[in-house]
Structures are given as C-alpha cells and as structure tokens.
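First up is the structure itself, then whatever we jot down about it.
Apart from one protein chain that is not included, each protein chain of the complex appears where it belongs.
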Amino acid sequence: MNRIQLAEELSVSQIVHGHWRLSDWNYSNEEVVELIEQCLELGITTFDHADIYGSYTCEPLFGQALALKPELRERMELVTKCGIVLESENRPEHQSHHYDTSKAHILKSVENSLQAFGTDYIDLLLIHRPDPLMDPREVAEAFRELKDAGKVRHFGVSNFKKHQLDMLESYLDVELVTNQIELSPYNLENIHDGTLDTCMEKRLAPMAWSPLGGGDVFTSDSERAIRLRTTLDKVAGEIGADGIDQVMYTWLLAHPAKVIPIVGSGKIERIKSAVAALDLTLSKDQWFEIYTSSQGYDIP
Amino acid sequence: MNRIQLAEELSVSQIVHGHWRLSDWNYSNEEVVELIEQCLELGITTFDHADIYGSYTCEPLFGQALALKPELRERMELVTKCGIVLESENRPEHQSHHYDTSKAHILKSVENSLQAFGTDYIDLLLIHRPDPLMDPREVAEAFRELKDAGKVRHFGVSNFKKHQLDMLESYLDVELVTNQIELSPYNLENIHDGTLDTCMEKRLAPMAWSPLGGGDVFTSDSERAIRLRTTLDKVAGEIGADGIDQVMYTWLLAHPAKVIPIVGSGKIERIKSAVAALDLTLSKDQWFEIYTSSQGYDIP
Partner (left out) sequence: MNRIQLAEELSVSQIVHGHWRLSDWNYSNEEVVELIEQCLELGITTFDHADIYGSYTCEPLFGQALALKPELRERMELVTKCGIVLESENRPEHQSHHYDTSKAHILKSVENSLQAFGTDYIDLLLIHRPDPLMDPREVAEAFRELKDAGKVRHFGVSNFKKHQLDMLESYLDVELVTNQIELSPYNLENIHDGTLDTCMEKRLAPMAWSPLGGGDVFTSDSERAIRLRTTLDKVAGEIGADGIDQVMYTWLLAHPAKVIPIVGSGKIERIKSAVAALDLTLSKDQWFEIYTSSQGYDIP
C-alpha cells in the first residue's frame, strides 16, 4: 500500500484504521489482535485513537490486546488525540464537557494514553478540536517537553480552520504534520470553506474522518442523501466498484491533497473493500458528478 | 488612456474590451476589425477572451477578423482563459460540464487558443475558476512550460478567493498578475468577503467582470435594483454623467485597488461612454451613498 510521508521521519499508510468504535465491537483481546494483524497484512499500519473514544475505554482495550503480542507495536504508527474533557464514569473528576489544552492537561492526557496503550511513545498526537480558550504558549511548551522526552514523536491537529492553524503554528517550535478533518462526498464543508486548500498550501496531508459520511449516505431518506446515493450507485456501476463505499473512498483518494481516509469499521471485509478502492479510478466527469450531486447545484 | 502595470513587462489599458458575447453581435470579420481599431484609437489595447466564450466560437471569430489585419496583433494584449470544460457541439468529445486544470488540459487549451487567434503567443492566461480538484503541481508545470516556450507571457486567475490564491501561489514559480473577479456597485461580494483587500495586499490589480451588474441594475424590478438605480440616477445628475453606466464605471475606477473594468459591449457608443467615465469623479459621500444603497444598510 502507498505510504504518505507526513514528516521526514514519519510516514503513514494511505488508509488508516480508526478505533473510535472499538468498544462497540465487543471483541475479545484475541479478536482485536487478529484484526490488527489482518490490517498490517493489508498494509494498513496506522491506527487512529483519541483519549475520549468509547468514553475513555478504547485506548485501554487496544492496549490490552497489544499486550498479547507486544512485538506488533514496532510495526505500526499509533495516533491519538487530546484536548476534549468529557463527563464519564471513567473520569469521575470531570465535571462538565469542555476543552482543555493547557500544558498540564496535555501532559496528563499523554501519560494516560501511554499507560493505556502499554507503550512508551505515541507516533502522532493531535489536538482534537480548536479550543476557543487555547493558550498556544502552553501547547508549545507541552509539545516541546513531550518531544524532548521521546513520549510523542510528531504532532498535529484535528478540525482546525486556517486561522487556527496559522495562530497555533506561530507559537510552536515543532511542526504540525497533519490536520484530521471531516471529509467525504457527503460533507464538503472543508472544501467549500478553503480548509483543504490551506492543507495543500501548508503541505499538510489531511486525514479524513467519516469518509463515508457517517452512514447517512447509505440509509438517510433525505433528498440530498438519496440524490448522492443514486449518483454513487451509477458511478459504482461505471467503474466496476463493489459498492458505493468504494466509490466514496476513490473520490477522496483522487484528490491531489493526498487525503488519508480513516476507515472505522471493525469488519475485515469492509476494510478490504476500502483497500480495493485504491485500484479504482474516477474520470473528472465522474468526480464532478459526485461533487455537484452532493452540493445540489452545478459548478459555475 | 491610463495604463495599469500588471508586471514588469506587461501593462494593460485601464479599460479592457471583453469579447464574451462576440458571437452574439453577428459582426462580419470587417466589422470586428473596425471595432478593434476603434478601441485601439480610444486607448483600449487589451481584449479579454476565454476558450469557452460563445461555446468555443469567440476566439476563432476574433482570429478570423485579426487575419484581415495581422499587424494589429502587436498593438494589443490578448487575455484568455482555460480550465472549464463545457458540453458543446464544437467539442463533441466533452461529456459533462466540469473543470479541468490538469497540465494536459491547460496545454491543449492554449494550443487551441493560439490556433484560433492565429497568433503565436497569449499575453495573459487565466485559470477561469477555482477548481476543487486542482492539482497545483500540474498547473505549475503547465505554466512553466508555456512560459519557457514563449506561448504564454503572463499568468493569472479568475474568481479566486484568498485561500485559493495562497494555495496556488505557493506551488508556482511564475507570478500571478491579476485576479479577474465579479465586481460592480450591484455585486459587492468580493468587497464584503475580503477578496478585494487580498488583491491589494498581493498587489494584484483586479479585472472586474460584469462591471455594470449584468444588466439587472438597468431593468430589474427587484427592490434592490430599483433602489440602486435611483441612487445612481441621482448621482449621475450630480456629476454630469451621461447615464448610470458611467456612474458605475466611475465608482469602480475610484477604488484604490486599481480596478480594471471589462466593458463587454459591441457598440462603440457604449464603449466610448465607459471611456468618458475616466474623466468623472465621485466624492466620498457619493461613493458611499452608492455602496450603502446597494447593500441595503448603512455602514456602522
């Protein structure tokens, strides 16, 4: 599988496996290990987490599985996130849903993640959401300390717009290597508002969360979902895709911004279907047919 | 006529003649030549085209006229555009309306334009629309090749917003010298969203398409059109303008961004009227009266 170079010393697989629903899969540790190994066989070496996934349970579940085969750690890149505080029975000290990008919180969150994963380094740590109360000086200090300590090797952000990227970057002495954004044929916000252009300008290959539009494209009865589903179905037939999920992945992969889709399924067949999308191609006619079908109006 | 220096080796006339409706004028080649010569006499030396104008017919019509007096070529600047693909009986291979800013398409489009015009160089080539699927590396390669081959002397864009300008510029090794945008007293979008400020920041003198608001100001019964028309009529009386078209040109020319209006009329009287606007001036009171009349609310 093609690899995307995010920094001199960090590459990720073109497709990333996302674990935000790991706790919903109800897998045994052995089953998680099996899924990881199947991904690695496919060339998917990058796994996406966040401290809060599964109400703070996904990281520990992954760690428990990894403990069965610790030698797998060196064959993968672990991505995780911090900065959101959730009320949870697993964090009884949390009193409200808010953001915390203070130095203390970032450092503590990383310690928790390291312990949960049972590893001594994170490959890539992301600030999960732009925080209207962010003190970029604290983020800069936290990142510097974590890098110097070898606990986090690379840094990035998620859901940031241009002004937030520009602001944070101006305080950091480490490089931001990705911006993980919502992006799919069903969600064009980050194309329309220029975020994807900004990623290209900054040479930040973006990771795409909800690359299949969060399921609405498959099931929603909204006019827009039906319209897009119909178009995707038609194109699937034209290009010989197995289903509209493959067309959506292909649509993302066709973009010159080097989009890295995060596949969040726990079923190996769905993951293989995403990988197979790497061999499909769209004509510009087809790419724009999907684009305009999604936005509901023609290009000017 | 005043000239606007777009680059060290390119200046254009303060008013540009636009040929997007050339095929509608039903002029003989001789009549087109006569119109060109009348423009040149007025000091209008810059002519604006696009591959797609008149469903791909305007460039050839202009070229057929120019063939009658090839010596005129050296007395003018030819602007044209590429990047939009239209379905057309003149391009039977096109299957849908989409954008194509690939290297191959840009090179082919320029070849077509050169052949249609019967010239061996374009003075200024614009990317017609921001393309959500643009690969800026391909644009950069195409521009570099075209410049090295002497086929295109200068490059610009049209309808670009700040993030699109920033992104594309970051990949180019040639300079963008203009951004052709919709701008008129009736259309304030590019003022309100900051595009005009960005042009000034980047020292890009913008060309203004639809400088008369596309005709609505003259004929529409909408509340907004009537309100603006009334204000323009009043100001026309105050400054001794021949009509509201002159007031609209004067309003654009008053802006410090060095706006270059594209006059799209095939009637020499209308063109002369635009040129005469160069001798009119507006007070700041009048400029803002038109501005607030258009937007429908006072400045804060």
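The chains carry the letters A and B, assigned in the order they are written, with residues numbered from 1 in each.
Following the convention adopted for this analysis, a residue touches a chain if its C-beta (ideal position, glycine included) is under 8 Å from a C-beta of that chain, and two chains touch if they have at least 3 such contacts.
Since this is a predicted model, take the numbers as computed values, not measurements.
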Using the touch definition from the top, which of B:L86, B:I191, B:I239 or B:L278 touches the missing chain? B:I191
Check each of A:R3, A:R75, A:H163 or A:K267 against the chain that is not shown and name the one that touches it. A:H163
What subunit A residues would touch the chain not displayed? 85, 95-100, 102, 129, 132-138, 159, 161-164, 166-167, 170
Interface with the undisplayed chain - residues on subunit B: 162, 191, 194, 196-198, 200-201, 254-256, 284-285, 287-289, 291, 298-300
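Keep this in mind: only the chains that are shown with their structure count from here on.
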Distance-wise, how many Å sit between the C-alpha centres of subunit A and subunit B, to the nearest whole number? 42
